[in-house]
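All protein chains of the complex are present and in place, except for one that has been dropped.
To keep things simple, chains are lettered A, B, C and D as they appear, and every chain counts its residues starting from 1.
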Amino acid sequence: MTQPDIRFDHVGVTYPNGFSGLRDITVDIPAGQMIGVVGLSGAGKSTFVRSINGLVPITDGDITVGDKSLRDLSGRRLRELRSGVGMVFQGFNLVGRATVLSNVLMGRLYHTSVWRTLLGAWKKDDVNLALDALARVEILPKAYARASDLSGGQQQRVGIARTLAQRPQIILADEPVASLDPPTSHVVMRDLQKINAELGITVITNLHFLDLARRYSDRLIGLRSGEIVFDGTPADADDAAFESIYGRSLTADDVLDAPGHAAGAHLGPAS
Amino acid sequence: MTQPDIRFDHVGVTYPNGFSGLRDITVDIPAGQMIGVVGLSGAGKSTFVRSINGLVPITDGDITVGDKSLRDLSGRRLRELRSGVGMVFQGFNLVGRATVLSNVLMGRLYHTSVWRTLLGAWKKDDVNLALDALARVEILPKAYARASDLSGGQQQRVGIARTLAQRPQIILADEPVASLDPPTSHVVMRDLQKINAELGITVITNLHFLDLARRYSDRLIGLRSGEIVFDGTPADADDAAFESIYGRSLTADDVLDAPGHAAGAHLGPAS
Amino acid sequence: ASLTLTGCGARETSDASATGASSKVCTGSSDKSAKDPKKLTLALVPSGDAKKLVQTVKPLEKALTKRLGIPVHGVITQDYQAAVEAIGAGQAQIGMLPSLQMSQACDKYGAVPSLQTVRNGKTSYAAQFFTNKPKKYCDDTPKKGPNGLMYCNGTASGNGPAGLDSLTKMKGAKVSLLQAASPAGYIFPVAAMKKAGLDVKKDIDTVQVTANDASVLAVYKGDAEVGTSYWDAREVVKPDTPDVGKKVVVFALTKEVPNDGVSITSKLSPSWQQKISKAMLDYSTTKAGVKALTAIYQITGLKKADPKALKQTQDTAKSIGLG
Amino acid sequence: MSAVTRQAPQAAPPGPAGPGRRPRRVAAKIVWLVITALVVAAVWSVDIKWSELADFPANLWKYLTLMFGPPDLGKLPEAFSATILSVQMAWLGTVIGIIVSFPLSFLAARGVAPAAVRWPMRGLFALIRAVPEVVIAVLILSVTGLTAFTGALALAVGSIGTLGKWGYESFESIDSGPLEATASVGGSPVAQMRWGVWPQAQPEVFAFWLYRFEINVRASAILGLIGAGGIGKMLTDNVQYRIWDGVGMLLIVVIVVTMAIDQLSGMVRHRIIDGTWKLPLLGRRSPTPEAKDTMVVSDND
Partner (left out) sequence: MSTAAKSAPPAKPPTRWKTAAVLIVIAGITVWSAFGVHVDFAAIVDNWNNASATIASLLQPDYWFIPGTGQAVLETVQMAVIATAVSAAISLPVAFLASRSTNPNNSLLAAVRFIMNIVRSVPDLLYAAVLVSVVGTGAISGIFALILFDFGIIVKLVSEAIDGLDVGPQEAALSAGGSWFKADRVAMLPQVMPSFTSQVLYTFELNIRASTVIGLVGAGGLGMLIDRVRTFYRYHDLSLIILEILVIVVVIEFASSLLRKRLAR
């Protein structure tokens, strides 16, 4: 049972409105790596991970996942590929009105027949798989709660359980810890890290925070304006790397009283 | 022109469903301080700041702002108080379909007559004030854009400009940097700090991240389960303080391979 | 109506018909202080093709305008209640209405039942039952009447009642009826059916139509087996469907229905009521007038209305639980 | 497997380790049972001759060919002017209905007016909806006579009932964030309505206005019966006399005109919501599912 490698070959993504989301990306992601993708808002992080399961169609070059080329993959064959690629969404993308379990069972959709889907008559095996996934992320007791009743951190873990229930070979996580508090963020990141370590699943994680990315990844990819500006180990990610990724050095920002606030002289409290 | 002090006197907030959001809070906030409020999700941070302008009614004790007691303040008198207290919301609370300028002008509502409000016929002075506020947060060029067309960071700054246009004596900011990337977070926090320093406005900021709170506040207040568990300078906020606020030490979390994930033994990738 | 505004309820004084008119015959009223009208509206409820009515009413409008010296405008409404309410409120001053609505307009709003129409020398007519299955309903073989249309059971004369024995055969059939307010299309036929032991609600299958010739067409086109209308609405349809006289056979006539006529609103002064009545009477004696009136409702003349005769329709309606 | 980390992520109550029992959801089951029983009872008790359905397809085909094979082109001018009159009646009725219902529906919305004002308003809307259009029309007719204006007024009154209801429902379903913002700057109730509620409810309310206009065009058919003219009159004239090809012609005109209106109104609506013009019959959803709105109106607690 080998995990597939992911290969970007001069990949470009141009959105229908003409905007280039990714430009000429060539990168190799061997199976089993834990990758952190960092960059400013709008740098193309989401576009990068979403192109891997075809949620964003690529317009130039090619991506291969294992031996399958993503170019022109569609219909049943695309769904098959997707069933092997789990995705954890920043906004959780849960059905708030459905139970936690139903949400996790969504990971089994590819393997469920149409009529079972229609009736919501899930296979016993799938239900067990889903319950196991919930146990793994430690929210089994919430299985029959409404997803909308969960706290943010719990919802994010339901998202991860859904991905686990899918039994994927690759997990893509698009900012899985945005708007979680630090302890919960660490829990989620460690979960992903453990899944990577124990099950050998390739994990690609978009992160806003360089420090989290540094701590939990084997390898960092820095994006800026749709191009790769950094690719290396966390140890390599020094201040220069930060500057190339974020467009300016951290140090300058840390200066308390930055100059240049000319305006607003008469903006004082009323009366 | 003196800024008002804020005084919490054995304040308790019980939500209509019986849940205690705040318990027996007694704290003194002298005018002109820059305060960071930290705590886990659900600790009561939002409840704390929202009680200051009466968005959440207090059920025990009393809050005094300057010489006014909040207990039983209502109608025109409550509106008057609110007009002096600016609020920056986590979710921005902008009217997406209105222009940026209209959103900022909403800060002037208290000083605008009914018919001007109805027609949206703002006073020239107010428009200038709003434009100055936009200039101060450096998004003046976007004045006539639809608020929904702005990026998250820009929207947050519109929220701050709205508060500035209000010419408040106190600014309450409920997680103003959640879901912003680090550089933008720093920009927003420095803005608030500058407003505090230059105009002497009291600024109370809820923050998820202890590091941001430490860096930008004169004083930290740590909440847990509706109670104050820490109150001191950022320098005092050591690991023990962290543990009291977040319920566990950071260090234990940082252990890479935390044990204890029993379930999911057969959760491997699909063949 | 009782205007004691109890706000919570009032008993419908159905058999006294609001003003206790069942004992008295309503002759209408007028408003002596009313100013002279500047224009008049004439409301017509079509008993036939409304579109043709629009054309044929033109000469009538013109003649009345000339005689009365103020503009007269004809409006067609498909709804009896609408016409009566319009006259009651003075929104229409003249109404050409069926007998029932003339009595109602008088009872409710004091509208003067002024003239009644004359057709074939009669001020009454029979309502007819017709069918597209003559074999089932005719006891004798259908014969051509003087107008070239087929009749059986002695209905060719047009004088009711006739052939009512055959009504019992209608049990279970589809029957096209007009709205409940139509004397010839509903009230008299249903009263006749009731006498023959048929319950409209249970024993037949109603196809609702809103005009007499539509009823004929419904039977002609097979949408219903039996239909009801005034005698003889088939003539209106004949120009468009020449074989209607063969396919649709009249097999029964009800007792005589008082003719329709002209009501005048009570919101006019007596002199104006007189003036209008006279103008219409006058016109109906001229050659052009006869031609125009015939074109509208096959009217051959007008004469002073007999309120007592008119009331028969109301009484018949009451006999079947209406009114 | 240290105990510390074991409990750490779960500050939650130490509930059962298992998934718990599947909830029974009794209330939902009862509701479904009642609904099913109602439907079954209705089907079982209603007086229907199912046998009549046997020749439904053949009959339908027959009438369709009568109407459209081919429609009576000679009736085109009449059909067109009847439809235009109906559109005029409907437009005027809708405009008057909006002018009256708009302020009233604010008074009926929760959080705006006290219950003593709110409930009578809602009662008024319900009452108007309970009165059949024909009855409304006959009442108005005694004031304005047998004219198309009566038709427009009847539609206006009818519109107040529905528009009022839709209005307060959409005012109540807005996101509370901007409303909170207007409150926190000290805005008066009027200011909160104008800037906290209205901008958010606006697209939905516009949509309802346009939709009601569409309904009014069709509803004007009934008013034709009482002498208001328009498609209703032509419709009954032709249906009564089984002039099916005339009906077909009228139908084509009505469909073309209402579809044109629908497209125009869809365009306007798109403009209000997305800020771009687009014909509703065409066009796909924008490929960015992370709608911008989610940023603006992200929920607050």
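The criterion applied here is as follows: a residue touches a chain if its C-beta (ideal position, glycine included) is under 8 Å from a C-beta of that chain, and two chains touch if they have at least 3 such contacts.
Quantities reported herein were computed from a predicted structural model and do not represent experimental measurements.
*Asks:* In the intact complex, which of the presented chains make contact with the chain not displayed?
*Replies:* A, B, C, D
*Asks:* Please identify which residue in C:30, C:77 or C:104 touches the non-displayed chain.
*Replies:* Checking the options C:30, C:77 or C:104, the one contacting the hidden chain is C:104.
*Asks:* Out of D:109, D:181, D:222 or D:243, which is the one that touches the chain we can't see?
*Replies:* D:222
*Asks:* Would you mind spotting which of D:79, D:107 or D:231 touches the chain that isn't drawn?
*Replies:* D:231
*Asks:* Against the chain that's been left off, what residues of chain D make contact? List them.
*Replies:* 35, 38-39, 42-43, 45-50, 52-53, 56, 59-60, 63, 84-85, 87-89, 91-92, 95, 122-123, 126-127, 129-135, 138-140, 142-145, 147-149, 151-152, 165, 207, 211, 214, 218-222, 225, 231-232, 235-236, 239, 242, 247, 251, 254-255, 258-259, 262, 280-285, 289-291, 294
*Asks:* To test your reading of the contact rule: which positions on chain B touch the chain that is missing from view?
*Replies:* Chain B touches the chain not shown through residues 131, 134-135, 137-138, 140-144, 187, 190-191.
*Asks:* By the contact definition given up top, give the residues of chain C that touch the hidden chain.
*Replies:* Residues of chain C in touch with the missing chain: 1-3, 5-12, 14, 18, 80-81, 84-85, 89-91, 104, 108, 174, 179-181, 205-208, 223, 317, 322-323.
Just so we're on the same page, only the chains that are shown with their structure count from here on.
*Asks:* If you average the CA atoms of chain A and of chain B, how far apart do the two points sit, in angstrom?
*Replies:* 29
*Asks:* Of all the residues in chain A, which ones touch at least 2 other chains?
*Replies:* Each of 138, 140, 183-184, 187 in chain A touches at least two other chains.
*Asks:* Going through chain D residue by residue, note those that touch at least 2 other chains and give them in order.
*Replies:* Expected reply: 8.
*Asks:* Could you please specify the touching residues of chain B with respect to chain A in the complex?
*Replies:* Contact set of chain B toward chain A: 1, 3, 40-42, 83-84, 129, 132-133, 135-136, 151-153, 164, 166-169, 178-184, 186-187, 190, 193-194, 197-201, 208-210, 215, 246-248, 250, 253-254, 256-258, 261-264, 266-271.
*Asks:* List the residues on chain C that touch chain D in their complex, please.
*Replies:* For this pair, the touching residues of chain C are 41, 43, 49-51, 75-79, 81-83, 85-86, 88-89, 91-92, 209-211, 213-214, 217-218, 221, 223.
*Asks:* Chain D touches which residues of chain B in the complex?
*Replies:* Chain B residues touching chain D: 40, 46, 53, 55, 78-87, 89-98, 102, 106-110, 112, 114, 117-118, 120, 146-149, 152, 155, 162, 166, 179, 247-248, 252-253, 255, 258-260.
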